[in-house]
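In this view, the complex is presented without one of its protein chains, the others remaining in place.
Each chain gets a letter, A, B and C, in the order it is written, and its residues are counted from 1.
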Amino acid sequence: MSSEKKKEKLPTLLVIASTTEEDWVKLCSEYSSHFRVIQTTWDKISLSSYSDSKYPMVSIHPNSNPLYPDQNETINDIKPELVLVRNLARYISSKLETVPDFRNILYGFYHSNIPMINELSAIIAELEKPIMYGRLRKIRDLYGEENFPLIQQYYYPNYSEICITPSAPYVLKVSFPHAGYGKIRVKDYHDLDDLRSILALHKDYAAIEPLIDVDYELRIVFIAPNYYRVHKRSSLNWKVNYGMSNIREDCEMKPNWKKWIDLIHKTYPDMLTFDIDSLVDKKGKEYILEVNGSSQGFAPEHGNQDLEHMRDLVVRKMEVILGKDLLREDNEAKSLFKEDNKINVKELDNEKDTEIVNLKNLLDDFKHQLNRSNIKYHELKVKYKNNSNDKKNIYIFLLNIIIIILAVSLFGKFKLR
Amino acid sequence: MSSEKKKEKLPTLLVIASTTEEDWVKLCSEYSSHFRVIQTTWDKISLSSYSDSKYPMVSIHPNSNPLYPDQNETINDIKPELVLVRNLARYISSKLETVPDFRNILYGFYHSNIPMINELSAIIAELEKPIMYGRLRKIRDLYGEENFPLIQQYYYPNYSEICITPSAPYVLKVSFPHAGYGKIRVKDYHDLDDLRSILALHKDYAAIEPLIDVDYELRIVFIAPNYYRVHKRSSLNWKVNYGMSNIREDCEMKPNWKKWIDLIHKTYPDMLTFDIDSLVDKKGKEYILEVNGSSQGFAPEHGNQDLEHMRDLVVRKMEVILGKDLLREDNEAKSLFKEDNKINVKELDNEKDTEIVNLKNLLDDFKHQLNRSNIKYHELKVKYKNNSNDKKNIYIFLLNIIIIILAVSLFGKFKLR
Amino acid sequence: MSSEKKKEKLPTLLVIASTTEEDWVKLCSEYSSHFRVIQTTWDKISLSSYSDSKYPMVSIHPNSNPLYPDQNETINDIKPELVLVRNLARYISSKLETVPDFRNILYGFYHSNIPMINELSAIIAELEKPIMYGRLRKIRDLYGEENFPLIQQYYYPNYSEICITPSAPYVLKVSFPHAGYGKIRVKDYHDLDDLRSILALHKDYAAIEPLIDVDYELRIVFIAPNYYRVHKRSSLNWKVNYGMSNIREDCEMKPNWKKWIDLIHKTYPDMLTFDIDSLVDKKGKEYILEVNGSSQGFAPEHGNQDLEHMRDLVVRKMEVILGKDLLREDNEAKSLFKEDNKINVKELDNEKDTEIVNLKNLLDDFKHQLNRSNIKYHELKVKYKNNSNDKKNIYIFLLNIIIIILAVSLFGKFKLR
Partner (left out) sequence: MSSEKKKEKLPTLLVIASTTEEDWVKLCSEYSSHFRVIQTTWDKISLSSYSDSKYPMVSIHPNSNPLYPDQNETINDIKPELVLVRNLARYISSKLETVPDFRNILYGFYHSNIPMINELSAIIAELEKPIMYGRLRKIRDLYGEENFPLIQQYYYPNYSEICITPSAPYVLKVSFPHAGYGKIRVKDYHDLDDLRSILALHKDYAAIEPLIDVDYELRIVFIAPNYYRVHKRSSLNWKVNYGMSNIREDCEMKPNWKKWIDLIHKTYPDMLTFDIDSLVDKKGKEYILEVNGSSQGFAPEHGNQDLEHMRDLVVRKMEVILGKDLLREDNEAKSLFKEDNKINVKELDNEKDTEIVNLKNLLDDFKHQLNRSNIKYHELKVKYKNNSNDKKNIYIFLLNIIIIILAVSLFGKFKLR
């Protein structure tokens, strides 16, 4: 049997992601004997779902930005075991003839009962802003604003209902889109009056939020079971993520941020991965702004770290689907897809856990730096076990870090000469 | 304080239902000191949802078919504690200028975290056919076609993908609508070719199902925690529920039908009430066709029975929301909103349970007949307890029925003279 | 034959107009033995057009604001000889479920070759702003800005093309709507940037015009063959015609305004009636802003004058259609539907013509005042002939006016006592 034929017999992971920013074939190369990776964008997918067949029939049309030569041809007869959704199924196009809305394909995967990361209900919440806000508001209502400082928001199903508003200035957010589209600052009642005359043209829902005097924005990333990462973003544009470039800066996790993540994750287990966009105003007050799901964008500064943790999440899910061990891990991570959802807010406040998160991120950073420095890391790796109950390990782990720092700095010196 | 003012201070149940077919003010009149009922249709609702206010601000515009004089005026400042959704939030209008899609309002209730019957996720499944089919298919895949005989269905996200089809003749179902819209029989490939040229005009999803040689249709109603009811429907039109009148006939519950209901209810607890539309072909083979949620239509033959059980469901939910007992029932029903979801298919096969269901329905029928006959039923009522574990009660209950039959037939005789 | 039956046999004029603002049955009551008037709004019309039948089959559904008792019932089997379009076939609705677009019905009248006022091509220009602007620009390009001072306008087929703009501040006009919808002031580039993020949600065309420092607005009305009327409008709102009430003031026609009208009328004979909205800035500079067709709104101050002239236009068209004289006029007006279209700009500059227009309007005003004063006008009427070439008549006419003034002032005195 040819290697190509063999590959076609392997279980398939379908990744819907931009081919110019991520390379999932490479990311999963370690598992290439266990499953095949096909990466594409929404507009290249053809799908039919047959109830008398285990898999939907998927074809992938040639990619406009192919990563690999075989992406220049239509790939037929794909039978995905798992779909990773890294692109929103609906977005804004600047072209007059293009209205990108691929929810019909999304429904097709569900019609075939193909597992998705995130799950359909989470993806739907990500696609309709008032649903996502409703989810977050529920957490705030349950655990209090002090534990979950969600930004104030007024929601209107139609332009004609925009009557009572927060005091100006505020931000008007129209319809579903992300990435800075559909957002406008409103300075006073006259502005709103004019704007309403524009919104009247269509039947979009809208929401109003107070305009925060932003010092910086935080993006807090979570990937189940236990990857937490945070970075600051600032920009000259009031919309940090729209058009103009923004300045990003890594920072340490804090217990209250970790608590936000944990509250969301425990309340909505259908979101296996997500990030929180939050604002910090000039006085240091924090606001939870919005939550993105599996389609979140990662900061290039983290190199492949975020992506590798997402890859691990995918592999864990594949283990469950295929019924075999691929990662050979300890039990905590394994239980990812079976855990119960009782939440104790006080427990979530655990500072030690946050410390561990930060140390693990630091370790990850060193690992990557080492990898690029071609120093073997294997020996160090085995010594650390991801066991949050074992306090001693932390000290061993800290020791390791010191060793690594020394190694790296020595290596750096050699290199510089 | 005036009685009108007092009423406005009561907690509010908002019912979205046709005012020509149902009267929820009357249905809930027994509880009028506990909560206020406001009934309207989707097109009369104005809503704004404020995150700093517990309730959304709802106004109801004058009703075109008012049940009560006060429905002729706009009612402002409604703060719903619970929303019962008896109308689909999206439907077909024959008017050129009307495109009824009220999902923005639906999202508004969720934005305010107002409880709904059914829950939002169930309502979304009811609004998008491939999601509902995906839910049902999951049950079939888990428990087997012998336990859950779901009709075969092919799904296509776009007309251009309709290539492989079941063998003709079949039924093509286009887009979301219910009530017989969007459905057409296709006799052969030439028919399909023509039809595809019509579907090409829009971006609707479509599904194909085999055309069953229908003997009759079943509608099996479920209302949590334990109301099961079934009736046959047949029609001269191949679409039983489209336009032409259909013939309805009450029939007894069978164990396998009850099992279908229980499998759905246990797997998807967000659907507190739903019905199953199923077909029986000329050879007696049964097919599960589709599931309707809380917007299901009831058979007029059952009088108010279905509606009264739904009313009880609503009252039970109100008890939880308001934190006080309104119904004073036994424990089984009480546990409705807390139950766990482990399913044992064999257990579901319990013939005795089905027998109880049928007897309870019979009892209900008699109760209604008695009520219309002005015979007091109170004494009989106390004797029967809805406890399915207590086998003895069944025999006491059967005795009661015999007494009632005698009473009714005697009464009938007196009347006839 | 009953009078009702008889009426149904008469030729029908179908008027599509608001029933709360105009009463065409009353307006045409003088001609009720010649033709029947049916007045309705777009949303009440059902139409089918059969190529083997001279007339389309039109039904009118019950009116929500009936003028006459018979408008409470559906009127079937209407065979219109002429359609007067006084409402735009497409407009903005504040209701979530309503998208009023009746162009399909408009096309139906054309499919049946039923004459319309204005003609289809003019109505299409009125419905799509860039087409109307293109028409006006052609006049400006042919006759020069000094003769036709059209406002500067930049047009963009899609939001993504809004790059080069006039210098800020300017007005952004989005999509088709009239009556102040779809218009917003833009103060600077940042404002535009935000707005573009909103426009990106839909595929509307947009146009930008400089923001004029308006002193007042002019509305110059024309109804073929020779009715000219002008009034000033001012408002606290920058959009004179949006929401807030505006102050209206009658004023005299000026030669250059009459020239604008004549240039449009001669270049586009499909517009039998229209008005020009023009702005005058604080320095007295005039700008032609836009042109409305037969759906123009009239100033209440003119009483029924505007409407009566439009009625006369309709009657003239009916004469041609029915092939019989209804008005018994002189020849100039008669030639309305046959005239040739050569234009000599210098000729249009005729000050005498403008003088005549103003005097005729003055006469009209007196006529109305007299009518309300119950003084018979018949004797005066016959003396004046609408012949612009006959200079002598002007003096006779002026004499008449003096008589009328005396009569009115005398009458006024009597009344006051």
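One rule holds in what follows: a contact is a pair of C-beta atoms (placed from the backbone, for glycine too) under 8 Å apart; a residue touches a chain by one contact, two chains touch by 3 or more.
Since the structure is predicted, the reported quantities are computational estimates derived from the model, not experimental observations.
Among the chains on display, the ones the left-out chain touches in the entire complex are A, B, C.
Across B:Pro11, B:Pro149 or B:Pro177, the residue that sits in touch with the chain not pictured is B:Pro177. Among the residues A:Ala17, A:Met57, A:Val83 or A:Ile105, only A:Ile105 touches the chain that is left out of the figure.
When the missing chain is restored to the complex, the residue among C:Glu73, C:Asp141 or C:Glu249 that touches it is C:Asp141. Where subunit C meets the omitted chain, the residues involved are 46-52, 57, 101-102, 104-105, 107-108, 110-113, 120-121, 124, 128, 130-131, 133-134, 137-138, 140-141, 150, 152-158, 161, 163-164, 203, 205. On the side of subunit A, the interface with the absent chain consists of residues 42-43, 93, 95-102, 104-105, using the contact rule stated above.
Interface residues of subunit B facing the missing partner chain: 92, 94-96, 99, 157-160, 174-175, 177, 180-185, 193-195, 197-204, 239, 242-243.
Convention: only the chains that are shown with their structure count from here on.
One rotation lays the C-alpha atoms of subunit B on subunit C, and its angle is 180 degrees to the nearest 5.
Between the CA-based centres of subunit A and subunit C the separation comes to 57 Å, rounded to the whole angstrom.
Computed from the mean C-alpha positions, the centre of subunit A lies at a distance of 37 Å from the centre of subunit B. Within subunit A, residues 157-158, 203 each touch two or more of the remaining chains.
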